[in-house]
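Missing here: one protein chain of the complex. Every other protein chain is in place.
The block that comes next holds chain A.
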Amino acid sequence: MDITIPILILAIPLFMFLLLGLAGVKMSHKLAGTLGTLGMGTVLVLSYYTAFTYYFSGNPEFIDGTTRLQAVIFNHTWLQFTPALAIRIGFLLDPISAMMLIVIPTISFMVHVYSLGYMHGEKGFQRYYAFLSLFSFSMLGLVVATNIFQMYIFWELVGASSFLLIGFFYTLPSAVSACKKAFIVTRFADLGFLIGILVLSYFTHHLDFLPMTQNPQAVLASFEGVTFLGASGLTWALVLIFTGGMGKSAMLPLHIWLPDAMEGPTPVSALIHAATMVVAGVYLVARLFPLYMLEDAALMFITVVGAATAFYAAMVACAQIDIKRILAFSTISQIAFMMVSLGVASKNNVAIHEGLGYMASMFHLFTHAMFKALLFLGAGSLIHAVHSNNYTAMGGLRKYMPITHITFLIGCLAIAGIWPFAGFFSKDEILSACFANGTFWGIWMMMVAAMTAFYMFRMYFLVFWWDNPDYEKEHHGHLPHDPGFAMTFPLIFLGIVSIIAGFIPFGQLVTFDGHEYHIHIDWSIAGLSMGVAILSIAFSAWLYMKKNDKPRRMADSCRWLWTAANRRFYWDEIYLFITRRIIFDGICKPIAWFDRHIIDGTMDGFAYVTNKASYAIRGFQSGKVQMYIWWYLIGAVVLGIITAICVL
């Protein structure tokens, strides 16, 4: 394949970032928004072209009979350390990167269009579009990385652009602390990622993905006999690399930044914190999946972390008031689904094709990106109309905002896993993979799926049904209404995609070894999960359809649980306790005392002694020339006498 189009896919967003970032202040809002959107539209066309060429052209570069190949379009050596160890910047096309080339520009373009309406008249509109372009550039560079170090570079770039966009409203203290929190937590996780990269490349002597994933046995052989604290060296490397993914994808101990990241503008939450950047951790594991498959311990770790996170986030989402927070915890839970799906795809899985979990994870990544972006954009539309993030300020909105209502309902049905919406197909594959690994994981994840349906429809009913507040009085005569075309078009488009995306023959396109794999919907599992989802929906309809005091009585009956879930099970408080009480008070303060009193004290002591000594002898500097001559003469004579004594 010609390298022009791949280079343009990366170069256009970067150029747009520079153009809008440097010359944006001179432009009108309209021009900057149009330029950014047109740039993203071009990238959309080019990357669709690239992805379709990859999947359907039949080019021997991309497909060998029925096996899809991994094709390196270009690979430029950037830094050469040793003949073997070099950092390259390249463009890798394989099933998952081609899939991401569809997901990222689609969501990004929709968000660009949506923001034309949502961010209309905001201060810093041009800066906003510049940052969106920077993010798109970084995310595209991440998914097409040919080596783990290029991935790391772009990994940090998406982190930086996420930081910039969360803190977009930089006059709000909450946004500032949220963006710092996001940056610090993910940076902390990336430390593990970096150590993992160093461990891996220390033993394999190179950083490239293809030699690692196409010949995983060679990697295993290079780690022969290396163990540390009872685990093999490769397990350590893979778990450390996964730590980076845990930070980016908000897995359990490092999830605290994602709910706060909702302080950013809502379209940003849709693009970065729902559809693309937060799945980078899943993408990373998928990229190195042949290595993970060799280490059951690493896969087990991923499964346990994912399953715990999925359950935890679903619990918390049931007790939130802010609709963006509900969606944020729902995102955490759904990403955990993808992680679990990768984790259960073990080669010991004799009952079912070992690549099922991988395929299901990527499928869910694709469909989740679509319907979660839809839900976030719908939430943005609600916030735009009601000027509040809390469902307590909403209710009965189905009459006022029909388009938002229908598309939001589609998103909720898709995430709940109702046939024929997209989420049904991908979630069914994940549950099949879980059951194939073990009944425990299957039942666990099915329970989480039921909770997903419950909390999504809880939000849906509370926003669109429930009671009917007097909007006319609260909003001074303005009734909430559907937004303009710039905002409804992405909703409608993503709504349609969320309906039909499940029918994409994903098994033929994205598998971990490139071989085609036929999806069989296991109707016993699918029917069971859909039945459970419908029961959950019915339960939430019974609770929340009409205004009543059943929810309040339920909450009162186990108040401690509701409060704990509402406070996110006190993770933030635990972190604050550890950082403030233990690290700051216990470690930093004694060190600060030592620095101030011992180290500074020594230096101050030197200065004090010198100062006093100078005062004592300053009288000699009389300024009288003839006194100096006297001293000089005496000195010379004394020296002469000493010399004479020594010589004689």
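Everything below uses one rule, namely that contacts are C-beta pairs under 8 Å (C-beta built on N, C-alpha and C of every residue); 3 or more make two chains touch, one makes a residue touch a chain; residues count from 1.
Keep this in mind: contacts and distances are computed from a predicted model.
Asks: When one chain of this assembly is omitted, its UniProt record names it as which of these: "Branched-chain amino acid transport system permease protein", "Hydrogenase maturation protease", "ATP-binding cassette domain-containing protein" or "NADH-quinone oxidoreductase subunit K"?
Replies: Not shown, but named in UniProt as "NADH-quinone oxidoreductase subunit K".
Asks: Check the options A:Lys26, A:Arg553 or A:Lys624 and report the residue that touches the missing chain.
Replies: A:Lys624
Asks: Mind pulling the chain A residues that touch the left-out chain?
Replies: These residues touch the chain not displayed: 623-626, 629-630, 633.
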